[in-house]
Every structure is written in structure tokens, then in C-alpha cells.
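Have a look at this one before I ask anything.
Removed: one protein chain of the complex. Kept in place: all other protein chains.
Note that the chains take the letters A, B, C, D and E in the order they are written out, and that residue 1 is the start of every chain.
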């Protein structure tokens, strides 16, 4: 029995509220249960120096947790003067995930930055961030196409992510904080609509798992991502 | 005529949604029109070293703007590795304002940190932050009293803040971004329920103002804060 | 009775020694009693990137306290690796104050940096810094006009600053350290010759004050600044 | 045909020279072909504050690339003042990998730090680092057991890592730099002797892969790790 | 002929004004011609953690150049967020020099920090700093002995420093900025009253020198330091 009473292959409620902030070219507040992440996409016509003159654009991401998104207050990274290893690892993952579905040549010489700020955390913040960032990116690119800045759509596939894990020997989908803190092993899957894998990060600290367990988690992830893809579609359609 | 069509002494719509996040001991999302600030109060039973053993507590604040709260994306302070002078100035102001209405001896040897994170900015973020932080603090202290941790209420007065300015020679209340960017002079007033002044920061860059103008702005601020005090009361009562 | 034996509206002795260092385009050592601040104005023909090409110049300030300017040694900010919030707040104030009397278009595309280094502190260091920085700026601009680099004087008014406060319910002028540490409320006024206000920063931590008290402090500040303006005139005339 | 002329399932030559430095409690220089990493294990009887009093120890890792380990010189992180996201990601991975085979309770209240410094890089530095760090850890723990500081061996299994990838549609084992730079997808596998998986990090930027490809890479990794386990055994036996 | 018209073995005018600031336990403003350095000695009864419990004290130094001490303004190290290599090298030298004449056991478990802040620079700032720091230290230790905190004098010898160099093949004493910038070789000598050497730092960038030249510079340094020792005596006697 899971702490939340969910079935092993049951996602938490997914909600995506688009246009949550008005200045960003694309934005949404995505919720996986009590985990809530504000995702904004900012278009800048200026590229970082090392990307200029290649005839293509760049998609990057930044991630942060508000200090009291968590059960106990964490120090503010801006006050500490540096981003933690965990933060950097996550924002690099978000950036790679979104670039895996973006044709940078079609994007043209501009940069889109995806800011993922966790308003409230209950496990799975990085997977919610990736899933929400896609919506923000979709809306921002939609705007660029509507204005004629981009002719051909550089974003033709969806990407979503979900965490799975083994808790008390049971493979389960979409871990919340109570499960995440006690899992024997957990894995984040970034999947692309149509069955492909963009990224797997499967970690076992203390415990380990075998090939079969990895595959069972991957199948759970497919189930979960199918629901996220549907929610992404509804969210974009509602704009 | 103001850009927003408001009368000179007209506030923007004030909204305070309490309990916006579930982990903090007190929280609210406060809106002054399109300016929205998430305020959380975190209670910690541990004091910073320099405050220990004095038989009293501490109230402090941190402020941040999400990178895309603004019209164009600003760099993330955690990524830059330091907080700007503006950020530090504002969070020091929020802390002083809240301490001006808190009896630190009655609070006891604990610290309450007020995190004010600007979700969307349209002028007046620091004044909204102070006004919302009071609500978060009120809720957190209410919890401490309900649990019996505090016997006597250390927070018996309300504090609120509003910005006023002189735009095209006209003194106006509660500047939005369009006015703030073009004001001849602007002033932030932190007022305490009952008529007292906690803080005035009146700045004129380029222009200047005289004693009479300062007093006219102070009177506008009284009008505005009266409405904020009422909104604070309604917000707390609704919990 | 004030700790120093001064009357409530009595300034400390003001002394301004111009040309205290020989390399700066303008410099002075200003004293308000035992508070001594070295102010230098450095002219650079190069503007910071964000100011270039606008056909105007920039005036900025940096402030620092020598580690043993105070009763007990404070850590050196260069060794700590960052400037405190207090330092940043003060140097921003000095910069705004001086810009409030400088016509940046007439200054032309150059930058003047005002370095205010506190040699000895006894309260009121930021107000002495502003008052002395004006003298350094006046001398530096005088040099630019003498050399023909500037045709029309961009600095036609004087600016000065003084702190006032309420100590044991008595409004007093020009607080020294003993008063500053125990004041119920204190305020820094930056005034412009001729009666205008450039900036007011009135703070009450713990205590508060009403409109009348604010006005009484403002009137004390006018008295004090009149004496500072006279001292500035004498200092400049003596070069 | 691979750039190096190797067969798809052929590892580069593995060499492990133990005792490369004399001060560390355990050390080796590990080579995967031209990739060479110096791994040292340092035992400290002092734990970081957050680990104290739990009756168990800690194993952690730090990773660095010498500036000219690579084809073109990279900036020194100590001079830049911060570790890159990549460095932090890798050293976190090394630490987790080694902890997955260490019984922290049996280790007792002490910390072992694994320093992995890349002397020369030709692809696969993080996997060589993990594989070499195990040898250094094994030697250091051997010393603790020999001296009687530890009674029961906290390290009863071996851990090793290898990278695999898909190059020109061909799954290949142990990518060198030429392959790594052009791979469609690459994955790092951290495997434990006996068939279990400690960690998988499979990344596809631009391309993606399906379940079958992931499994084929995992099988290649098993082949490679079997050889690394044998080399680890020989290295430890030779001391 | 030297730019200043001085003879090869002629020092600039030495002036030492004691008690330049009132809070420090010892202070002086020392001038070697146009080079002026404010030296303060601060006594703290608290030692840095790594010095505690050894039954002895510590003497350390910090050095800084005010931004406009020089011909053109240099960036403020506190604003840059770090001390330059040059600054660190100099303050380490000052600390070693003063410790070479202090009996740390007799000093007892307290720390004296020597802050050397360059008000105006014209070559030789580090040697003036060492020479002035001795006076500040002498005054501070005198105070500790007068108050009975120290029984036996821990400072029984004088230390002074001077720079010498080879300019246009001529060995000269006490280089000013014009000479320093063009010297073929320069050397800083820290000498102890009575003929001993505490430190020599002889550097030739581009040019080099032989044993004989080194000895000639050392003899010039003895001449110079004899005059500095006399000035130190007069300064201390005048208190």
C-alpha cells in the first residue's frame, strides 16, 4: 500500500495552468499533486557568445526551489552565493531534455530560457519541471510562429518526464516525497512522444536493481508519460 | 490622467490569498493589481549565533524577483553568485518594517524568516511584500499561540506599505510600472495602523521635492494603507 | 542633555580639508566632529557599457569603512569577498544624491566615481560622505572646465546631508555614535541648496514617529545643511 | 569501423598502478587507454557536522580535470572560483557509486574522501574515476582493517563503470573522445559485481533511443565491467 | 641623476604621525615622501580557532590600497569580491616581518591585527607599511603593558623595510614610482635593528643581477633602515 493510497501505476493528479504570468512569452504552473512548478519561457534575440554565427539557436534552463517550497526552510542560493550541485544537475537535465525535441536550426539565431521555479515541493520537481517547460516552450514558439519570426515549427514532438522507484520491493509510478525519501531505488525517465527515450537517470544508493526492475520502471514511466502528454495537449489547446 | 485611468488617490485592486503554499507556517499571495508576491513565514526554533542567549527572538526577511517576473528577463541572482544592492536594500527594509510591530521578547528565542518572492512585477513590489509579509507573520504567530508555544501575542499592530510619487507634477498613489519608470520623485511609506510612521524612503533622482509635496504624498499613503489594513484583516479572518 | 553637551540643534564642528590626496581630480577630508571621511573624485573618459552612446555621462559612488575606523575592528570586506548590504545601500544613496544636482548631459560622455572611505567613524558617516563628495565633485568638474573639456557647468547647485533623530523624546541634529546607538528613531536628510529635498530616509526600529516629528527633524536638517553649505563654499573658495 | 579500429564490444587497455602516491591511505593511477585518472582515498577520523553521532561513516568524492588534460587548455576551476555543473555532477555520481557498495555502519564514524584527478583525458574520465576509486577505497579500508581500526569489512562487493554509446547506429563499448564527441547517444553504467545496476545515466541530445538499444548498451556494459572487475582484482592482489 | 634629484643613497623624507585615528590601540600615518600609509594595530582577546590553546598569541596583517591612491583609479577589491595576488603577497609579508620581532609566548593568548591602508601611493607602499606597522604595534603593546595585561615586553627589537633597485645600472635607495616602474631589478629588504635580515625579496623581471649587486643593494638598505629606525624612535618617544 502506497502512503497516498494510490495504485502502483497511478499518477498523481496533473494540472497545467497556462499563462500563469503575463510577461513571459510562454508560461504555465504545472502540478503533479502537491508539487507545483512555475515554468516560463523567455525569448531573447541575443545568443550567448559561444553560440553566435552558427545559424542556429539555443534552448537552456534554470531551476530553483523557493526557500520554503519544502517541509523545512532551505537556504536561499542567491544568499549563499552559489547554486548547489543538485540545482546545476537538474537544470542541465531540463535543458538537454527540451533540446532533444527542438530543431535548433529551425529556431534560428535566438535563445529561449526556461525558468523552472518550484513553488511547492512534494517529490518529482524535476520531472514536473521538464513536463511544464515543454508547455511554456510550445507557447513561446507558437508566438514566434504567429508573428512570422519563425516559418517552420522547430518543435514537432512532445517531451515529458516522470519518476519511478522501488518502494518496499514494489515498483511504483510518480513518487511523492514520502516515497522518494524511503525508496530503495529511483529513476527519472524523460520520454518522447512515440516511444523514444531522451534520458534515463536511474540511481540506487545502498540498494541496487537488476535489468528486469529497470524495464518494469521504464514501462511504468511510459504509462505516466502518456497521461502527461495528454495533459500537455489539453493545456496548449486551451490557450 | 494616469496610464491606468485611475484617480490620483486610487489604489489598484488588492487581493490576498492566504495558505498559498502548504509547508510554511504562514503564507499568502498578495496582489496589488498585476504585482504579485508570494510571502511565506518560516518559524525556526534556532536563532543566528549573534542573537542567542538574549531572551528574545528575531524577525528577518529575504526578497527575490523571479527572473521573468519582469518585462524582460533579468539574470538569476543565484546564478550570478550574489544578491544585488537593490535586493539587499529591499530585504533589509522588509525586515525592519516587520520588526517595528513585533515585540521580540514576547516572541521568545526563535526566528521567523519572511520570504518574499515576486512572481510578477508591475511596480510596488517592495510595498506589496511588506503588506503581505505581515499577513504571513500574523498567521505564523497565530499558529504558535494556538499550539501554546507563545502565551502573549507579540504582534498587536498591523504594518503596511505603499508607494506614492509625483508624475507630471501630480501626486499619485500606488505607482504601477509605467508610472514608476517616469516619476519625477517617488517615495515608499511604511505605516503602522493608528497613524504612526515606521519608515519613509523618499527619493528624487534628477527632480526634487519640497516639504509640502512630501506631506501630500504622506497623506496619499495614509489613504492607501487604510485600504491595505482592511484587506489584511479580511485575509486573516478568512483563515 | 546630549552626551556631547551640544544643544539639540547644534552641529558638530565641520572641517573640510581639500586636496588631501594628490592623484585624484578632486579630493577632501571632511570631518563632522570625530567622523572623518576621505572623499575623492576620479574622472574617467570611459563609461560603463550600459551608459555608452546616450550622449551623457554618469556619476557613481563607492563607500567603505576602514576596518578600524570603529570602536572595535570590523572585518575587511575585500577579505570577506563581498560588500555588506549596508555598504551597498550607502553607496547607492551617495550616488543618487550627487546625481540629483548634476546635469549628466552637460557632463558629457565620461564617468566620475566618488570614493568615500571612512577613516574614523563616530556616527553620520554617510551624511559626511555625501557632503564631502560634493566638494570633491566640484573640484573635479572645476578642473574639467578649466581644461576646456566641459563648456557649461553641469553642477550648479550644492547638495549636503545630515542625520537627525529622536533621543529620549528630544529631536536632535547631527547624531554622534553615542546618540545613534540609542535613538528611538533616526533619519537621514539629503537637501539641496535652496530648500528642496533630494532624499529622506527615516527609519524607526521598535519606536515609530508621527508626521509632526518628521517635520521637526526636517527643520533641524535645514539648519544643519545651511552650515554645511557654508563650509562647502569656504572649502572650494580656499583652493 | 571505430576510429580506434576496435571491435564494437572491445574495451581499451585497462591498467591500474597502485600506490602511485605515497601519502594517501589508498591510491592508484588508472588508465582506460589514453584516459588516465589519479585516484586517492583519504581517511579522516572526523565527520562533517551533519553526519556526526549517527554511528556510521561517510564516503564522498571530489573530481577535477587538470587544465591541460584535454586537447585544448581549459580554465582552472580554482582560478575561476567555482566548480562547473559538470564537475559537480560527476563527483556526486562517484560518491553515490562508491557508497552503493559500502556499509557505512561497518565503516564507523570516519570519512573517506576519494579524490579523482584527471591527468589525461580521452573520453570516459568519470567511468575510469569510479573504477579506480574503488581500488583506492579497497586499499584504504584494507589498511584500516590491518590496523584493527575496523573489525568487519564494510566493502564486500566491487563496483565499476563504463560508458557505451551508439555511433553511426552501432552500439559500442568504452567510447574514446573521438567517438564521444560524435555519438548519437551515450550512457554511463555503474555496475556491481554479480549483475546488479548501481546507476544508469543514459542521455540522448538530438537523437534518442528505444528500449532495445538501452538493453544492448547495458549488455555491452556488462562485458566491459567484467574486464574491469578482473583488473581491479589483479591490482589489489599485487599490493 | 634620479628623477627626484636625490643622491643614490638618499631616502625620501620620512614622517610618522602617531595617534592618527583614535579608536585603534595603536596607529600612525607614515610617509616616505608622497607615499602615505595609515597603519593601525587592533588588539583582540580572541584568537583564530587554529591558534587557540597553545599558550601564545598571534600577529597578523591586512593591506589595502584605496582605489584612488594611485595615478589612475584601480578597482576596489571589496567590489570585485576578492583580494588580488599582489595584496595577499604583501599582507603575508607584513605579518611575517612583524612576527619576526615579536615573542608570541610573551604576547599571551591574544591577536593583534595590523591594518595597513595606503592613502596615497608613490612607490614603496609595502616597505612604508612594515615600518609604520611596527610603530602601531609598539604603541598597542605599550598600552597592554601599561594596563598590566602583559608583564614582560614581547617586542624588544625594531623592524623596518625599504626598497632598493638598479636603475640605469645605478644601485639606488628607496625607489619612488617613477623609478620603480623603470627599474631593471628591485628588492625589498626587511631588516632588524642590530644588523640582521628578516626577509629579502629580490626580483628581476627581464634583467637579472649578480651577487655583488645584491650585496650593494643590501648595504643601501642598511643605510635607509638606520634612518627609519631613528624615525620610529622619535615617533614613539613623542607619544
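One rule holds in what follows: a residue touches a chain if its C-beta (ideal position, glycine included) is under 8 Å from a C-beta of that chain, and two chains touch if they have at least 3 such contacts.
The structure displayed is predicted, hence computed values, not measured ones.
Displayed chains that the missing chain touches over the full complex: D, E (touch as defined at the top).
Only one of D:11, D:24, D:166 or D:200 touches the absent chain when the whole complex is considered: D:24.
Residue-level contact of subunit E with the missing chain is found at 82, 85-86, 88-89, 91-92, 96, 99-100, 187, 192, 195-211, 214-215, 218.
Listed here are the subunit D residues that touch the chain not shown: 21-24, 27, 34, 38, 40, 42, 44, 62, 64, 66-73, 76-79, 81-83, 87, 113, 115, 117, 119-121.
By our rule, only the chains that are shown with their structure count from here on.
The set of chains in contact with subunit B as well as subunit C is empty. Matching the C-alpha atoms of subunit A with those of subunit B calls for a turn of 180 degrees, to the nearest 5. Equivalent interface to C-E within the set A-D, A-B or B-C: A-B (over half of contact pairs identical by residue number). Subunit A and subunit E, compared by their mean Cα positions, are separated by 59 Å. The geometric centre of subunit D is 51 Å away from that of subunit E, both derived from CA atoms.
Shown for subunit E are the residues that touch two or more other chains, namely 81-82. Chain contact topology: the protein chains form an open path, each linked only to its neighbours in the line. Contacting chain pairs (ordered by label): A-B, A-D, B-C, C-E.
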